[in-house]
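With one protein chain held back, the other chains of the complex are shown just where they sit.
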Amino acid sequence: MSNQLSNNLDSSLRTSIDRSVSNPVMFFFTSGAAWLAVAVLLGILTSVKSHWPSFLEGCGALNTGRAYIAHLNVLIYGWAFQAAFGTIVWLMARLCRKPSEKSGVILMAGHLWNLGVSIGIIGILLGKGTGVPWMEFPVATWVIFLICYVLIAVWSFIQFRVREGGHVYVSQWYLLSAIFLFPWIYGTANIFIFVFDGHPVMTSAIAAWYKSAVVLLFFIPIAIASAYYIAPKVTGRPVYSYNLAIFGFWSLMAVGPWAGMQKLMGAPLPPLLGYLGAGAAILFFIPAITVGLNILMTVRSNGERAKQSPSLRFTAAGIIALVTMGIFGIFLNLPSVLQGVQFSMSGYGYEMLALYGVFTMCMFGAIYFIVPRITMREWLSIRFIKMHFNLSVYGIIAIVIGSILGGYLQGNAQQAWDEPWMNAATSTYAWNVFNSFAWFFILISNLFFCLHLLLMWMRLGRRSNHPTLLIEKHGDSPHGLEGKIQTT
Amino acid sequence: MDPKRDTTLKRFGAFWIGLFIILSFGLATLLLSPFFTREIEDPALQKEYDARLAVKEEIDAAQATQLEYKENGESAQVPPKQAYKFTAKQLLESKPTKSDQVVPGSPTDLELNAKK
Partner (left out) sequence: MSFKNFILGLIATFGLPWLLLIVVPFAKMRNIEPVFFDETKDGLTGVYTPERAGRIANGSEVYGANGCYVCHSQVIRPTYAGSEIWRDDWAGQKKDADDKDTRRISNVWDYNGEPIAHIGLTRVGPDLSNAGYRLEKKAAQFGMTAEEYVYTRLLTPRSFVGNHWSTCPSQPQLFSKPDAYAQEKAYIVKSDEGEKGKEKSYVPGKSAKALASYLLSLKKDDPIPDSMNYRRVKTAAN
């Protein structure tokens, strides 16, 4: 009886938490999804221009260089950060069992972040980019972004400090580390590159370090935090191994900040920096495989759920991508291979594996879990979810394999110094076409996703006790027994 | 449930602790900034700089002699920075004189045209 009572109290606490964060979190997810669509469109444009350069040739603002830069920056600052913010705000609130009292501030900061991204993208397309990879937004925007970030993330830290005593979840370690590491990384990069007057090669090295650090120490931890929540929650089983969890976390923190400068191997920089970067990028396989093992063994303990639950399916796919990223990281950063792939499309493939394969897939998992809870509705269409999942998986596998394999072959052709350059340049033609098709499939998958999310945002989801599960048999209606619609 | 953990004071403190941790590396960078912003003194390069500066000064001095105040006949060459002052002074000192110009539409003009 008291169990029933505490369950009800618990349930009403959860509902009140969900309600308190619903505005900003839904905003981040829908706004992020819109930016994702824009990023994928720009990705198609960039990819098409790489094998059909006269496509839209007359529009100088969309030349290949600017399109590529815009594609990456929208993907990162438009989609990835906003998905991360939505996840941080909801997940920390739920894990600390504290409603958010600052939803208004977070929402306002989110809108300001959107403004910053819009200004940034327009700036890039108008030719005002800074020329620093992944930091091409006009310089003034970085202060806006930092302020917005603090106004979004600091409340999650406060929730952690005033949480009820007891267990600290693994997800909370990852969320906290991401919350603190990002401003350290972002501030360092921006101050050393744009404020201090340094050697041009060192500036380039710090930009390369920023690129790697923001992925390994912000996006990957948030993806892992989401996975460590969803996997045990949906399977109903505990995390496979606590010791592996501790080891996975600290090995990522130890290895992550050293990587990045291997992009400048051979440049007039102390070679030690490049070798440390390559070494760390190789050693990333340790946390990747540790976390992968932990999560996937947890999923395996109740494998049926992975087939049924959209969130668990996407999360499992994301974690498989994490293991893949660890393995590819070894291969791509071996000095003998690095020579060839350093300036090939493999780098792009690896970045897409991290940003889309791992992070975005885990974020989709989080979104499919969180949105029903904050909108009090269930997803409408199993087919939409399946289309989204299948096309995303096919698309990202195609892009990653195409870019990394194509890049490896391109690198070999580049290294053949006695062959004319035309051979190396044209060796990627087929892979570029392949990539364009892959991005197109990802666009279709995201159209399904955006439409579905839009319907949920408009509160047109199903009202039901039963979550939308990817059940094969049409006879088992997700609406419950005999199509009875339940209102909650 | 431990309600004592969540007090306004604790939240206030957590905000500032959080802000401090977030800005910690920024502060550290600020403290270390003298190492990144000092002017670098190098005696070997300084000699080359001095030589170049000496040449520059020589040229500046030679060019300056060309820009001095000179009179040539009715007009004068004035150093560029003083041109406006000089002209303004001249205008103030001069008296308005009668001009030969006829303003179209004035009585003088109409008279002249009537005569034609």
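Letters A and B name the chains as they come in the text, with residue numbers starting at 1 for each one.
Just so we're on the same page, a residue touches a chain if its C-beta (ideal position, glycine included) is under 8 Å from a C-beta of that chain, and two chains touch if they have at least 3 such contacts.
Predicted model only: the values in this text are computed from it and were never measured.
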item: Chains in view that touch the one left out, judged over the entire complex; value: A, B
item: Hidden partner chain, touching residue among A:Thr15, A:Thr64 or A:Ser241; value: A:Thr64
item: Omitted-chain contact residue, chosen from A:Tyr77, A:Trp173 or A:Tyr408; value: A:Trp173
item: Hidden partner chain, touching residue among A:Ser118, A:Gln339 or A:Ser381; value: A:Gln339
item: Footprint left on chain B by the chain that the document does not show; value: 21, 24-25, 29, 32, 35-36, 40, 42, 44-45, 48
item: Footprint left on chain A by the chain that the document does not show; value: 49-51, 53-54, 57-58, 60-61, 63-69, 127-133, 136, 161, 173, 176-177, 180-181, 184, 188, 192-193, 196-207, 209, 217, 250, 253-254, 257-258, 260-261, 263-270, 273-274, 276, 335, 338-339, 342-345, 347-348, 414-418, 421-422, 424-426, 428
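Methods note: only the chains that are shown with their structure count from here on.
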item: Where chain A and chain B are represented by their mean Cα positions, the distance between them in whole Å; value: 48
item: Chain A-facing residues of chain B, complex; value: 1-2, 5-7, 10-11, 13-15, 17-19, 21-26, 29, 33, 36-37
item: Touching residues on chain A, where the partner in the complex is chain B; value: 98, 150, 153-154, 157-158, 160-165, 179-180, 183-184, 187-188, 191-192, 196-198
